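Worksheet: the structure to be examined is printed underneath.
This view holds just a subset of the chains, kept in their places.
Chain IDs A and B follow the sequence of writing; residue 1 opens each chain.
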Amino acid sequence: MVGAQARASSSLRRTLARAFSSSSISPFFHGIHVFQCPDSVGIVARLSECIASRGGNIHCVDVFVPEDKQIFYSRSEFAFDSTRWPRDVLESDFQKIGKHFNAERSIVRVPDLDPRYKIAVLASKQDHCLVDLLYRWQEGRLPVDINCIISNHPRTSNTHVIRFLERHGIPYHYLPTALGNKREQEMLELVEDTDFLVLARYMQILSGGFLQAYGKDIINIHHGLLPSFKGGNPSRQAFEAGVKLIGATSHFVTEELDAGPIIEQMVERVSHKDNLTSFVMKSENLEKQCLSQAIKSYCELRVLPYENRKTVVF
Amino acid sequence: MVGAQARASSSLRRTLARAFSSSSISPFFHGIHVFQCPDSVGIVARLSECIASRGGNIHCVDVFVPEDKQIFYSRSEFAFDSTRWPRDVLESDFQKIGKHFNAERSIVRVPDLDPRYKIAVLASKQDHCLVDLLYRWQEGRLPVDINCIISNHPRTSNTHVIRFLERHGIPYHYLPTALGNKREQEMLELVEDTDFLVLARYMQILSGGFLQAYGKDIINIHHGLLPSFKGGNPSRQAFEAGVKLIGATSHFVTEELDAGPIIEQMVERVSHKDNLTSFVMKSENLEKQCLSQAIKSYCELRVLPYENRKTVVF
């Protein structure tokens, strides 16, 4: 799912890295590397030897080899001296190891050198998730650049959001959808330069064509505890099922509705005293936390696909 | 769902009550009353006036009137002096009020005067729930009498359970089921004298005929977070769905498989590091707690049916 992220390693990044490493500021940086390849003997040894040989110091390693599968996943964090290990050499070092092990995925990020991930947020009428993301972003707790907001709802009532966006220079695109016109072509153009998309309670179903054309990851928040309560109005579904726990699920979007790999789930207790309104309010509180947690984990390269419908969340 | 409990008010109970109230022991008792009737003005007033007029002192009241429904539910706990308010008068006082309000349900229990609920526990091969129930029962934390254990599994391997049952004089009936012979007729005879049944991971589906013939409540534990993962092997279903939270659900048994009103649900976090075995182990831990909690609430008259598929759990 993070495959698309690899494409972001632009010339800009290399320029920046060079600029930094020749400047007078500290040459020590924090790098993250994730790796996925067929399992074999010696992968950890090779990766860690590579880091050590360049003077890098590993702070954190996570390795995961699913039972009875021949796949290897890892994520490493390490400190390195960019004068000894320039950003572009770091990149090519890991690429060589990737080739050696036939890696499906080998991605490096140096958060303080690389450009931040660029996202677009798609929303509809309910804007609690959108507002929460904007607040966390303003507080510096969501390490992304927000290219734009796209909504099929005019939001003329919530002038608060519109003013916030204006103040921060984030465009708000109002694309009212109609039967037979989901405005997906316009959306594609608007999100072309993003690294991934966030559906913050966007209530339209993106077509398979859109998913293929966009080609990068899309993270959705579903206001139900998947795989229960797929589709429309999950809070009402849960209310009518008489559940004693409600939940929210953040997941990757795939063609099959609400069936993509789950990244994070959260629950809260309900009782007979709760009505549909309080189900919705409790759910909204969960959705905000569950979505921002998923985005944060994703940006830190903690989320990897695993088999067909699963995720590794390091 | 507690309707069947009303039938337990046998002559024995009245005898006991009389015996107690004429004895030299303290005449103060703790009573519980639950009530369900069409909503109208003055129900709480009438019930509480009845208790007060007999010198009873209310310790706890719960009232629930669902939004947009014309139904009233209540549960009261009160202290009373059985010399001033004998057990049988108490019964008839509430029956009069029940008639007045066309109550669907008006049940009184005085735990220290009335006989304990009698149950039978149905189990299959997995006995973690059965063992947990027996342990809690032995510790005095499940206020029931266990008439018998019925299982379609011989349990020759677990001599521990068999010895425990022998020591406590609880019969263990081994009824191996076969295609076309679920032994339900024999089961019906064995459970005739019970107040409700507990399915402690009984892996056979009880027929509609059995449910009707038994006619009283049956509490099941399902090792999944209903309405997700109905039917067989819910732990495997959850594992394959890549969920990040697993759960257990205790619920009333109805003819529709795993769709009866939910009493209690509990969850625990899982991650990619969990395999099917640890899913099962975590689930078993939840199942034990969820089932015993449901039984305890039920015995305290806290669980009432609500609409079609819901429960009030006071």
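Descriptive notes on the structure:
Quick note on the criterion: a residue touches a chain if its C-beta (ideal position, glycine included) is under 8 Å from a C-beta of that chain, and two chains touch if they have at least 3 such contacts.
Quantities reported herein were computed from a predicted structural model and do not represent experimental measurements.
Copy number for the full complex in this structure file, with 2 chains shown: 4.
Basically, only the chains that are shown with their structure count from here on.
Note on chain placement: the centre of subunit A and the centre of subunit B lie 45 Å apart, centres being C-alpha means. On subunit B, the positions that touch subunit A within their shared complex are 64, 66-67, 225-229, 240-245, 247, 261-267, 271-273, 275, 306-307, 309-313.
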